[in-house]
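Apart from one protein chain that is not included, each protein chain of the complex appears where it belongs.
After this line comes chain A, so read on.
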Amino acid sequence: MFEFAAELSCRTGLLRGVRVLRALCTPSGAAPAGRFQFRRFVGAGLVCLLAVVMLGATPASRFDKVGHEMMCACGCGQILLECNHVGCPDSDRMIGELRDQIAGGGSDSAVMSWFETKYGATVLAAPIRGGFDNVAWIAPMAVFLLATIGTGLLVRMWSQRSAQRRSVSAAGPVLGGDAVRERIRRETEY
């Protein structure tokens, strides 16, 4: 969401972003008043967010940000701005190119595309080209969400079954006080 907002603000400018948001927040036909209020609130929040994101984007911080999202092409496996080999054949030149590209006024994604075209996809520190690259981001989140939901459902199912069993055995014999105490002690040890 935040990245989308940042990208939107970079690509279209804040004012156009505000117009988009205003269009999004305009009530359509006979929408209930509460819904309108909510959308206006969300819209206002997004505008503020866009403004905040835009305020911080200085060339120096952009250089630092983009430079940390690319790898040095020398094969050291280090982030471009962190490559510190003596006599590295690539990092100085690449850092110079990065300064030029940022000074040229291109967006972050345009700068990274330029580097990708010149040095190949491995120069990007994370896959961001769309298509199959998206799988890299989606798979961990999908597995995490599915596992969380699955675990939640499993726990709920087990607890319901246990509740049913407890209600059936409620009429059964009651354990002695010592046995209960011993069981509590055993089960509350960490």
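Note that a residue touches a chain if its C-beta (ideal position, glycine included) is under 8 Å from a C-beta of that chain, and two chains touch if they have at least 3 such contacts; residues count from 1.
The rule is short, and it goes like this: contacts and distances are computed from a predicted model.
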Omitted chain, identified by the protein name its UniProt record gives, among "Sorbitol/mannitol transport system permease protein", "Heme lyase CcmF/NrfE family subunit", "Flagellar basal-body rod protein FlgF" or "Ferredoxin": "Heme lyase CcmF/NrfE family subunit"
Of A:Pro89, A:Gly104 or A:Gly120, the one touching the omitted chain in the full complex: A:Gly120
Those residues of chain A which, in the complete complex, touch the missing chain: 2, 52-53, 55-58, 61-62, 64-65, 68-69, 71, 75-79, 82-87, 120-127, 131-133, 136-137, 139-141, 143-144, 147-148, 151-152, 154-156, 158-159, 161-163, 165-166, 181-182, 184-190
